[in-house]
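Here the complex is missing one protein chain, while the rest keep their positions.
Up next, chain A:
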Amino acid sequence: MLKILKYSFYDLIRSRWSYVYFLFYLLMGFVLLFLNNDLSKAVITLMNIIIVLVPLIGTIFGIMYYYNSKEFTELLLAQPIKRSSIFMGQYLGVALSLSMSLVIGLGIPFFVYGINTSVAIWDFGLLLVSGSMLTLIFTSLAFVIALKNENKIKGFGYAILLWLFMAVIYDGLFLMSLMFFEDYPLDKFSLIATLLNPVDLSRVLILLKLDISALLGYTGAVFQQFFGTRLGFFLSLFMLTVWFIVPTFIMQRIAMKKDF
């Protein structure tokens, strides 16, 4: 598995798209900090971009990589290698190279502007951790979709739909149910609904760490009480982990049974 991981990883980090992705973050980091020297403000802006862009790129990249390397995968399948190692290796190769582009691409400009001596370092760290988590989650989901669909167009369609659902439609449904049940106490409901969507969860986790959390008022206080505790924090990390462990597991099972 490690060999395949290594191969996929090197293959990817040599590819043009990884550079583009890396350079994009690098440039964005520098431009943001150039325009606004305030590190914690930059973290907020970055959060906005990351929670939308990272899942999208993760999904697209994951699905693209699978379809592109399909012939190579079939070649590997003919060798005496465990199926699980092949797919896990490829998945981790993609997810890790994407995470690396993100962490290094954003890390360099923030490091240059002195994040390591600033109080915002923990917020920034959390941003990178949740960004990497989102990459892992959405790449694994993309692999599941790709394995399920032989048809490329269909696969792409489902992947985009998945992203759209998580990033936009889910919030719409969330909002509608909040407004529909506004006569009932909604704190527990909104807490659970947030925990269930990795995009919302990362957004709220970061928001609560920033000054802007004061805007959340009473609802924010309920959330703060939950996420502020060690239990809440670990529970949210656990939820994020579940979100990529489960799809990885499903991916393995499909790969085992699938007839290539």
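Quick note on the criterion: a residue touches a chain if its C-beta (ideal position, glycine included) is under 8 Å from a C-beta of that chain, and two chains touch if they have at least 3 such contacts; residues count from 1.
Following the convention adopted for this analysis, contacts and distances are computed from a predicted model.
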Inset, instruction - Among "ATP synthase subunit c", "Nitrous oxide reductase family maturation protein NosD", "Alpha-ketoacid dehydrogenase subunit beta" or "Manganese/zinc/iron transport system ATP-binding protein", find the name that the UniProt record gives to the complex chain excluded from display. - result: "Nitrous oxide reductase family maturation protein NosD"
Legend entry - Option from A:204, A:240 or A:255 whose C-beta touches the chain left out: A:204
Legend entry - Hidden partner interface residues of chain A, rising order: 44, 47-48, 51-52, 167-169, 171-172, 174-175, 178-179, 182, 186-187, 190, 194, 200, 203-204, 207, 211-212, 214-221, 223
